[in-house]
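Before anything else, here's the structure in question.
Note that one protein chain of the assembly has been removed; the remaining protein chains are unaltered in position.
Labels for the chains are A and B, by order of writing; each one numbers its residues from 1.
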Amino acid sequence: MLGRRQLREKWFLLAPAMAVLALITLMPLANTFWLSFTDTRISALPTPTHFIGLENYIYALTDPDFQDALFRTLYFTVVSVGLEGVIGVAIAVLLNQQFKGRTLLRALIILPWAVPTIVNAVAWRLIYHPDYGALNSMLYQLGFISDYRSWIGDPMTAMHMVILADMWKNFPLVAYVALAALQTVPGDLLKAAAVEGASPWKRFWSITLPWIAGPLMVVMVLRTIEAFRVFDIVYVMTGGGPADSTKTASFYVYQEYFNYLRSGSGASYAVLVAGISAVMILGYYAAARRQSQGGAA
Amino acid sequence: MSDQHILSINNLQKLYGETHVLKDINIAMDKGEFLVLVGPSGCGKSTLLSCISGLTEISSGSIHIAGKDRTHCEPADRDIAMVFQSYALFPNMSVERNIGFGLEVRKVPEAIRKQKVAEVAELLKIGHLLHRRPAELSGGQRQRVAMGRALVRDPALFLFDEPLSNLDAKLRVTMRTEIKRIHQTTGASIVYVTHDQIEAMTLATRIVVLRDGIIQQIGTPQEIYNTPVNAFVADFMGSPSMNLMRGTAVRQDGKIRLSIPTPGGSVLELEDMRTDSSAISEEKRDILIGLRPEAMTDTLSGSRDPGQIADCILDVVEPAGADTYAVINLGGTETIARLSADANVQAGQTVPIRFDLSKVSYFDVDSGARL
Partner (left out) sequence: MRRSLLQSVLLYACVVLVALFTAGPLLWLVTMSISAPTDLTEVPLRWIPSEVDFSRYQTLLDLNDGSGERFLSALRNSILTAGGATLLALLLAVPAAYSFSRRNASMVLLFAFLATIMMPPITYILPLYSTFSSLGMLNKTLTLIVVYTAMLLPFATWLMKSNIDVLPIEVEQAAFMEGASTAYTIREVVLPLALPAIAATAMLSFLVAWDEFFYALIFTNDLSAKTLPVAIADFSAGRVTDYGVIATVGVMATLPPAILAICFQKFIVSGLVAGSVKG
């Protein structure tokens, strides 16, 4: 249905957006890729840079600290997104029931999402405070602990505390997507299953969950991509510590760039992280495509 | 030659990928004509209109409008206006701005614009609605606004894309009359797409019947109705449609003797004395005999033509107010006879039926082509 002028317009209309994206994302991406093959350093004085081939990559891939950071990021991502999935679906199921105050609770759920990431990090840092934190006080007064603990000062618990805080902010998205999907589950199907004698638990596993699996899958992959980039919350809550126990891949690259000023080497880490992200992004499109083609079922 | 015609389409082809949706379309339309494109859904009539409008690029051929080659022109530069099936009014604008939009775009001064819009609104009897929004109008009023938007620019050619299909039955008849009235008062040249053959018959000065992207017949409503070029046109045009009975034709003494089998095993014999018997190429052959329901009546109907009378069994009787339709099984098909409303008949009865062969059509059994 396109005339010739309209075909020309196609590119004309796209051009401004493409120009901005090319300048702010595409060119830096190519530049980072180039940097990763050099020994460039950030410095006030112009220093000569050399092309050093794969040297940065060989170093990065054998660097145990970077590997640890990658695994930490993966751990953070899997646990955080997994919890968001479970809690998000559970809350969505709850919000799909009939009860007094349902509208209010549905509205309340959006609040954690609206809290800026940094405020979330700061708030939880205060809650986890070793001396005056609400968590310590509450657990102490309820009798769960006998002494105050340093929740984010302890390498054993710090990561889990970060995960809890991140999960609190991000479960609403999963819950809303799951709720929207739950509302499309045909009531007749559930009634039919109930008449056949299936227990509520059985009905959930064999009808409801498969029905909402498509959209749920898509939003979880999207959250995985986001979680894998985690930086802000770590920066504010723990600064990567204690003992590097919360140092994630993005934070690692950040330090390589801006603390150690090794841009060539940092770029090679960045390219590796970007590569992993790219794989996940392709996974997202695969999931989203299957979702839009296969419908809700 | 194309400059006498308001619209002339030559050898137009349209392909979507491998699919040939319009095949070798040729149409020449005179100024002031009301040309109706009609056919079953999927026949390509809407695509053809879209090609004329320029919203769809054609694959090959040419389109001239008002004597100028517009084959590759933008819709806006074709000197045409279009009334869409969904009316396509701008929901955020008042009726006045909707009608005057084309003038606004062409930077016509506001005073002139207002005056023209007022004139058109007067013609369409919507002068009192000018400050309303489309959402506040009834279906018929929206239809009038859509026509107003087309009329106000006074283009060489108007295109109507199934404009009445969203209206209820009663309003459709009113608007049909309205469109006819506007055509008669303005003398506009109109190309009009519909799938409703009654609309086609009542509105058109000429009808183009399309099927599978091929023009079947172009002609006045009378030509299409009385001398359809093939069994498809005969069947598609007219309501109820033409009865197509299988039978045998024998040439005899310059006359044609027809034998039509009935379910009981007996044979209905009729004699056609008017048709030139050379229409039948052989002494004896199988043919499709086309008779309109009004050529099969009861003996009470005061037809001047005595016709030929034969007894038939009525399968079903359907009173329809002014007429009573009777279904009779003839020539391997359910034919419909149009009896007078007073005919006191019941299903299962055997009744004398008068056959009027003055407008009979003959078609080839295999190709369906008119003989």
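Keep this in mind: a residue touches a chain if its C-beta (ideal position, glycine included) is under 8 Å from a C-beta of that chain, and two chains touch if they have at least 3 such contacts.
Being a predicted model, the structure only gives us computed values, none of them experimental.
Hidden chain, full complex: it touches shown chains A, B. Checked against the full complex, the candidates B:25, B:48 or B:81 give a single residue touching the omitted chain, namely B:81. Here one chain is not drawn; of A:25, A:67 or A:199, the residue touching it is A:25. Within the whole complex, the absent chain has one touching residue among A:86, A:134, A:192 or A:243, and that is A:134. Residue A:232 is the one among A:55, A:154 or A:232 that touches the chain missing from this view. Residue A:219 is the one among A:60, A:185 or A:219 that touches the chain missing from this view. Where subunit B meets the missing chain, the touching residues are 53, 55, 74-77, 80-82, 84-86, 88-93, 101-102, 105-106, 149, 153. The omitted chain makes contact with subunit A at the following residues, 2, 6-7, 9-11, 13-14, 16-18, 20-21, 23-29, 31-32, 35, 91, 94, 97, 99, 101, 105, 107-119, 121-127, 129, 131-132, 134, 136-138, 140-141, 148, 168, 173, 176-177, 180, 194, 215, 218-219, 222, 225-226, 228-229, 231-232, 235-236, 249-250, 253-254, 257-258, 263, 266-267, 270-271, 273-274, 277-278, 280-281, 284-285, 287-292.
Here, only the chains that are shown with their structure count from here on.
Once the centre of each chain is set as its mean CA position, subunit A and subunit B turn out to be 62 Å apart.
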